[in-house]
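A protein chain is absent from this complex, but the other protein chains hold their places.
The letters A and B name the chains in turn, as written, and every chain counts its residues from 1.
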Amino acid sequence: MQLVLEKRAERSNIIALVSPLIAIGLTIVTMSILFAILGKNPISALGVYFIDPLTDSYSLQEIAVKAAPLVMIAIGLSLCYLANVWNIGAEGQFLIGAVAGSWLAVETHGTDAGPWVLPAMLLLAAAGGALYALIPAICRVRFGASEILTSLMLVYVADLFLDYLVRGPWRDPAGFNFPTTAEFDPVATMPILIQGGRLHLGAIIALVVVAAAAVLLGRTIKGFEIRVVGAAPRAARFGGFNSNQLVLLTFAISGALAGLAGIIEVAGPVGHLQPGFSPGYGFTAIIVAFLGRLNPVGILIAGLFLALTFIGGEQAQIAMKIPLDVTKVFQGILLFYVLACDSLILYRFRLIFPSRQVHRGTA
Amino acid sequence: MRKILIAATAVMIAAAASLSGASAADKLKVGFIYLGPVGDFGWTYQHEVARQALVKEFGDKIETTYLENVSEGPDAERSIEQLVRAGNKLIFTTSFGYMDPTLKVAKKYPDVHFEHATGFKSDKNMGIYNGRFYEGRYIQGIIAGKMSKAGVLGYIASFPIPEVIMGINATILGAQTVNPNIKVKIIWANTWFDPGKEADAAKALLDQGADVIMQHTDSPAAMQIASERGKLAFGQDSEMIKFGPKTQLTSIIDNWAPYYIDRVKAELDGKWTTDNVWGGLKSKMVVMAPYTNMPDDVKKMAMDTEAAIIAGKLFPFKCPIVDQTGKTVECKGGDHLDDGQVLGMNFYVKGIDDKIPGK
Partner (left out) sequence: MELLEAIILSVLAASTPLLLAATGELVTERSGVLNLGVEGMMIVGAACGFGGAWLSGSTTVGAICGIAAGTLLSLIFALMTLGLAVNQVATGLALTILGVGLSGLIGAGFVGERITPAPHLHIPGLTDIPLVGRILFGEDAFVYLSLALVIGVWLFLYRTRAGLVLRAAGDNHVSAHALGYPVLRIRLFAVMFGGACAGLGGAYLPLAYTPFFIPGMTAGRGWIALALVVFASWRPGRLVIGAYLFGAVTILQLHAQAFSLGIPSQFMSALPYLATVIVLVLISRARTGGSTAPAALGTVFVPDR
């Protein structure tokens, strides 16, 4: 007798609904055990992680601030992944977008440039991110080089390029040689939505991106094409869809969105360009894309949920002195459970009996 | 695992005590933001040691909290504000990169007091503090000048900021007093913390003929490499003799505890005001580890120099200071450079045959 996984004839909508609940249930059980081992009260610890951040407007705003870049990047990535195109270099596109947009902020710093600066920065960032993303896309289309790997390699190059700029040419002349540009002028920073908080225009932009992606995928031919090429490449070829063009398009869109997220982060919460300003958003967004099942609304929920665990983790450190490492373990376990449970939407377990696997003996 | 359990139990008991004992309202809550993990055995570790000293000193009059591994990016401001919202009234932010975020939060919460380490911006409710580590570096320079047989020092630097450049200059000025021809080779690791890279840098310096290693990066890796090669080295941030019993000459120890105790006391007494403290050997913010692995005459020189600096008789940056190009630096502090000149130092003194990166 053997337990095997097999593909369902069609996706299970019931599992699709209950799987997140199962995953959260399993996480709660596992973490309760871990908290108990560490000598913390599991119920209050879980409360701090999941409930407390939802109870006041400050934390809610912070969740939105944290989630905005993750959602924006993940939406772009989901288009790639739906089309079976593997961009895992969003971190690099995020950085290059930030660099491209910051260029204008640095150039206009201290001048009386008008309110056109910020929109122009956003455009430059999107263009920069898109162009940078097109490098692996072109390498794949023209030369057949694996985009998974080229896009990943270019992350390091972007990181070092940013490092070079900020330590050299763009360094704040009044900043005592510290590797950072000058604080951006007010015309080059994201407007705050609620006075006294940090919630900025980026959150609205993220929502617009989610809505646009939902329309693109649900209502347009292009969206249909993306899904067909990903789900049934042979059928797509017979249908006359140009898969190369789609590689370029999805990479460009995801690069543009990552770049946009990059400049929004720099011109928003950070306020200046510095090395290491990204806490790895480009990589975290990959997880967000999968947690959200590559669905725009799902990604929005997943982004907010992951942001909740970051904020909750911080509050757990403060309120219960739970080390940061526990939060990372907690996030890792949570991701594993969610991904594993989601797998059951498309697959199911079945018991098979020895008589059915006679042919395996030849292996 | 056992240690974790013990630590966890201790935290639990502390938490239980906090519930049963004095109510949270009459306790002063003191918060800390750390750049690295508390176990980095370097910069963050020393702040953590000082936090523990606070707990020991004030017992249940205060409650301390820290957030570790807080990156200097978009999360910093939120982390600081979270501490404020959790009721912390005095908050220490312990890395340069937290300067602007601390200032932003300080403006938003005028009744909370902030202490920012190593920065240059302050406010009514935001004080700044830093150590005059260059005083220790000057002593190290003298020792190194005496102890180096090759006459070549190896210096592992982090980033070309004034803090690091003043350290290199102080070292070479000290060394020149005993060996006018001393040379220094400098490697910029471009990191505060990467043990592997620090070890590589130490190897490269030793391979190129340096025989005394000094560092402005945080891990004991360089000490340990020098120890393997039978060469000499100085520790950084903390006592590192364990990593080179026959290697460590001395170490510059960041000793934040007296300052933290002083500030918390002021806060408890309602006497906290903003300040700008740059404490050195005299105020014991900078402490030299025991002078070891050197002959008695060198040891005596080091101790005499230390005493002279403490007594205010000796200034490492005493005029005239001549820069690399041979130009004499303007002397704004009477017979030595003033603090502003030192804090913004962006030149090498004569005798350093290298170039500041990006300059």
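We adopt the following convention: a contact is a pair of C-beta atoms (placed from the backbone, for glycine too) under 8 Å apart; a residue touches a chain by one contact, two chains touch by 3 or more.
It should be emphasised that the depicted structure is a prediction, and the values quoted were computed from it without experimental measurement.
Across B:64, B:140, B:224 or B:248, the single residue that touches the chain missing here is B:224.
In the complete assembly, the contact with the undisplayed chain comes from A:5, out of A:5, A:21, A:211 or A:297. Contact with the chain that does not appear here is found for just one residue of B:99, B:144, B:187 or B:321, B:187. If you put the hidden chain back, the residue from A:17, A:160 or A:192 that touches it is A:160.
Contact residues of subunit A toward the unshown chain are 4-7, 86, 88, 135, 139, 143-146, 148-150, 152-154, 156-157, 160-161, 163-164, 167-168, 283-284, 286-287, 289-290, 323-333, 335-336, 339-340, 342-344, 346-347, 352, 356, 359-360, 362-363. Contact residues of subunit B toward the unshown chain are 1-4, 7, 36-37, 39-41, 45, 154, 185-188, 190-191, 193-201, 203-208, 219-221, 224-225, 228, 242-243, 353-355, 357.
Keep in mind that, in the parts below, only the chains that are shown with their structure count from here on.
Averaged C-alpha coordinates put the centre of subunit A at 37 Å from the centre of subunit B.
Note for the complex: subunit B touches subunit A at residues 4-5, 8-9, 11-12, 14-15, 31, 37, 65-69, 71-75, 77-79, 81-83, 85-86, 96-97, 100, 108, 120, 159-162, 165, 190, 343-344, 346, 356-358. The touching residues of subunit A, when paired with subunit B in their complex, are 38-40, 58, 62, 65-66, 163, 167-168, 171, 176-179, 183, 196, 198, 265, 268-272, 274, 276-279, 310-311, 314-315, 317-321, 323-325.
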